[in-house]
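One protein chain is absent from this view; the other protein chains keep their places.
First chain written, first letter: the chains are A, B and C, and each begins at residue 1.
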């Protein structure tokens, strides 16, 4: 296996399986002097935890872990020293036995078959490295990245945009984190809870959409050819389990638009509303944001807008049939503890990926000028 | 600037501007012993050229270059030596003067503003590094990658799936390359030509969708965390200018599906129809392919299916208003030579990106086992 | 800070400070199916530990830690799963107070000044990231690498070649690991113990040389331009604290030789003595090994021979004068626990770096052919 590192300058490397001793990661390339504490990481992780404060209660797993994070290096006297910051979360509450019955079955919609083809050997306990639990490392790393973004004047907002076919109104994404289900409006979460309940009763699962926005990111970030800002965001988001589509700004709808509609006119900025200030001293704004804050792979100072579409969870309690490793068709009834959707727990994960991505470009941009 | 290299093992690094001396690239990491010639690369490039064989004639630019490619290294006696393969295409037919009038204007929908914010200095001639002409380097590099895929028994097919809101039937993607507009059926290209003509007359531009499929790629490719096969494909595709959305398999539609619908049942394969053979010797297939050939970031042996949504071209001949570097609103009437859509010329580009991506995983996978 | 990852395919990322909670690392890119256990890593670490079995007793620190290693991921049922292998060693026996008195002094021969210039902030406890204790992560990672090399038929031998100006006879490097001081002959260690005692009494420190040989590494490994096998070895070795010179084969003495002396004649191999077998089926050997097993950056099948020269330890108990952060000259008398030389404890560290380097090339080479 490979590819357990994300980033070029600000680099997160992660490890751990859902049913091993624990999970964690190393952030290399964090600048020195950043105020950072275990409490910061814990707060980021707590946003992701199931079963608390009614957050996604109806959709989320019964497995409840404290996910207590420990910082093992790189912080001294409350500040980053520049050295790698390692963090670790011990697993508790493992019930591997739930999985042993499934050891020979290749679950549909899961990575089981792929892993077996890849390594001719697999850790069948809870999906091993493909477990959703792996994402807590991204959230912890993203928590560090967010602290840097804040210092640079940028903020990331994330919300559920759609669940089970029911779309929310994106009008108040800034406050979504304070609402159950990361709902960007005041009413739709109620409908989502209903949909979740019905689906759980039916032994099925649901998909949905998540919207992430980065506000206040400086213009000029992004590399114009392969490493476009939107290309790295697409990579970051599609690298999260269950994501099947990534859209920037106007997204897939752009395919049906005309240039005269899609182009965002550039205008001189009014006071307080500038997206940025040109090297000539002129401040500007855009009349619309179909671009989603990225043009030619480079940030333009408008909010970066990304939408991810997520498939329904593959693990459903309803009986399925699937083949085992020996070619026999078997009944598959998944016990264990399972969510009925990655929504809403995936929201902090995608937010973290956006933060990791943005900070990496922010630091890289420092090398673009003499 | 950074990020002009794509790949981890099979690595393409590109250079060049549309209005400089020429464009080219270096492929490092190509295995030795591959039969490769300038004719192979030329054939790949010719698929991308405008104004020939009626290919996208109505949509494409009047600028006609021979785009004669030269191999400068890495091939001896008709075979790759293992050394870096450099290739070069000289620019001819440059009319930079077309652009000098625009030097101070920040064109809407273009990278002009971003470049200026990034480097406080820009090459305004034809978009510099952001010109669509940059993509010929990807196509040449992809041509080498495709030769390797062929040896591994894989083939890539690409077609226009939708143009100006008119969708084609994907029934015959295998033969799309032989039809005008890379059309996957026998009738829709006629409608597309009409739409293109009307749009050109109106001085506007159109977007569309492109479908790329990789058939015969072995199962087991892809890294389960950040470097998922689909994550790298999303990165590769979103890194092509004008792409605003990338979908794998069921794509954005997955958000509205239930797990019981989305999961692709695994079945023992019938003779000749296997997606792969397990280490236990059992051949398997899938009853459906909502996954688009990738589960948990790892190929499962079914066709890899990717759809890209592309925005309409930003350069339109209709008059627009935009701000210049000094804050003045100016009339902008773009002369020069411009397509009205990246469709269909972008098709070989996306195919090339898929090839670069797939070969990179194919070679990396060799390191996954002792 | 950056650069806490070593390798391209088999990649070790490390973290930790001598006076923080602990140290550890992540190995990404380890092939699946390798038998590996905590006992394997512990054995590698134990070779490096001070104060046991008389190993370098006279030269080594009084700080005695058990250095108990724990594997946190990537191993299931006794084998590597392909997932990242994380390991962790908790610090005990920290006496940071020893260092607080030195907090403002910039110790000569140490990284103190560099860190302060780099980050304007530093972790003064025991050198932080520059502590020799960091090397235990290399040894643990190297322990995994050595298991892979063994499977490939290669073995690494390492010994002290010189200490305090007294050179050993390299005749029996294969058994050096079994002798005190990793001595390659049966007599010189006695002289070294004497030299160490005298130096300790004088409050001073000593340097020395370490020889590392890789036997049985297949020919053909190494990349001919920047990533020559010897270039990566030089990078690996010079990256170990105190190393001031790295030599391959004939080393610095090559500067005074003639081509007719230096060239190693290639001969057909006699039975059982082949360095390798050509693709034509012919086995060969060399009449001499001035090359040290590497020609043009590529292994030739002869033993890879590397010699590192190490400076005396900067921390000496004898009184020194040095400047503090405020420009005052201060008396510096270093207490704490200090070795009088990196010899012999650095031997397993350099051996580990050779192993990490060799395995990385071994895996990369798998991508060199179709």
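Keep this in mind: a residue touches a chain if its C-beta (ideal position, glycine included) is under 8 Å from a C-beta of that chain, and two chains touch if they have at least 3 such contacts.
Every value quoted in this text rests on a predicted model; they were computed, and no experiment measured them.
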Considering the entire complex, write down the shown chains that touch the omitted one. A, B, C
I'm checking contacts with the chain that's been left out. Which of C:159, C:183, C:234 or C:352 qualifies? C:234
Would you write out the residues of subunit C that touch the absent chain, in ascending order? 1-6, 8, 14, 106, 108-111, 113-120, 127, 129-130, 134, 162, 164-165, 199, 204-209, 218-228, 230-239, 241, 244-268, 276, 278-280, 282, 284, 290-292, 295-301, 309-316, 318, 320-323, 325-327, 329, 364-365, 367-369
Hidden partner interface residues of subunit A, rising order: 9, 29, 31-34, 82-83, 148, 151, 224, 363-364, 366-370
If the hidden chain were put back, which residues of subunit B would touch it? 1-5, 9, 11, 13-17, 20-24, 26, 28-29, 32-33, 70-74, 76, 79, 81-86, 88, 115, 118-123, 125, 128-129
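One rule holds for everything that comes next: only the chains that are shown with their structure count from here on.
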How would you label the subunit B and subunit C contact, same or different, if same means the shared numbers make up over half of all numbers there? same
Among the chains, which has its CA centre at the largest distance from subunit C's? B
Could you please state the distance in Å, as a whole number, between where the Cα atoms of subunit A are centred and where those of subunit C are centred? 39
List the centre-to-centre spacing of subunit A and subunit B in whole Å, with centres computed as mean CA coordinates. 26
Just curious, how far off is subunit C from subunit B if you go by their C-alpha centres, in Å? 45
Give the residues of subunit A touching no fewer than two other chains, as numbers and ranges. 1-5, 14, 115, 118-120, 129
